[in-house]
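Here is the structure we will look at.
Of the protein chains in this complex, one is absent; all others appear in place.
Every chain is named by a letter (A and B) in the order it is written, and numbering of its residues begins at 1.
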Amino acid sequence: MRDDRKSMIEPQSGGRLAHDLGGFLEHLLCHGIDVSISKEETLKQPYEERTDALLLLLSAAGRGLLNVHAMRRASEQFNHEDYLKLSYYDRWLRAMVALCIEEGIFSEEEWLVKRQQVKRQSEAIQRRKSD
Amino acid sequence: MTEVQEFQIGQMVNVKSVCTNKHHRVPFYLKGKIGKVTEYLGLVENPESAAYSKYNLDVYPLYRVCFKQTSLWGGEQNGEIYADLAGKWLFEVEV
Partner (left out) sequence: MPTEHSHGHPTDPDIDAHALSEGQILEMALRELLIEKGVVTQPELNEQMNRTASQSASFGASVIARAWKDEEFKRILLNNPKAAITDLGYDVSQMPDLVIVENKSQIHNVVVCTLCSCYPRYMLGPPPEWYRSAAYRARIVRDPREVLLEFGLKLPPDIKIRVYDSTADLRYMVMPLCPQGAESMPIDKLAALVTRDSMIGVGTPRLL
């Protein structure tokens, strides 16, 4: 993966990357983020629970596949808008995919083929359901 | 890179005001700010290199630094923030 984060430091952010949120209230407000803290706790969706497990397995100490520092680095490669718009697990999914490709665990082509295949499967099931 | 304790407990330090798009663990809001070293936390895995290769296994000295709310954003007198920062991001302040 190219480290092309230079482009991700936006001029108005004064050199701050998207994940670096401490103190930046105005920044959230100008991205239309509600700054009140919602204490409501919803159950995780099944896919989020599985993402959580993948994340922990891949970054587990001693596995040597994707260390926690590389995982964090990959999760920081978002522009401000995407970082704030995407959910926590959706960010981590993108980060894991990028890192797996970078580490050669699978190739970008393999990834695109697989993603397309899953997409088609789900569309097929939907069609069956709405018959 | 130095791998020994460079700062003493109680010493005032300034956080380097450097912006980089490389992975590092120094929040923007502490950059350029002055705090007091409260603890030496020993040598820890250096995330700045480990983030780019699992074969980079160097370490760096880590310090706990206390910042007054007043020195960060004119916050209240009775508030402090503690953060764990690498020695390479700190430099001595003349007091």
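Everything that follows uses one rule, which is that contacts are C-beta pairs under 8 Å (C-beta built on N, C-alpha and C of every residue); 3 or more make two chains touch, one makes a residue touch a chain.
Model, not experiment: these values are computed from the prediction.
Even with one chain removed from view, chain B keeps its contact list with that chain: residues 25-27, 29, 41, 44-45, 47, 62, 72-73, 75-76, 78-86.
Touch with the hidden chain on the side of chain A covers residues 19-25, 27-28, 33-42, 45-54, 56-58, 60-62, 65, 68, 72, 75, 84, 87-90, 93-94, 96-97, 100, 105-106, 110-111, 114-115, 117-119, 122-123, 125-126, 128-130.
By definition in this document, only the chains that are shown with their structure count from here on.
Mean C-alpha positions place chain A and chain B at a centre distance of 27 Å.
Against chain B, the residues of chain A that register as touching in their complex are 3, 5-6, 8-9, 14-17, 20, 22-24, 64, 67, 69-70, 72-73, 76. Residues 19, 21-23, 27-30, 45, 47, 50-52, 54, 72-73 of chain B touch chain A in their complex.
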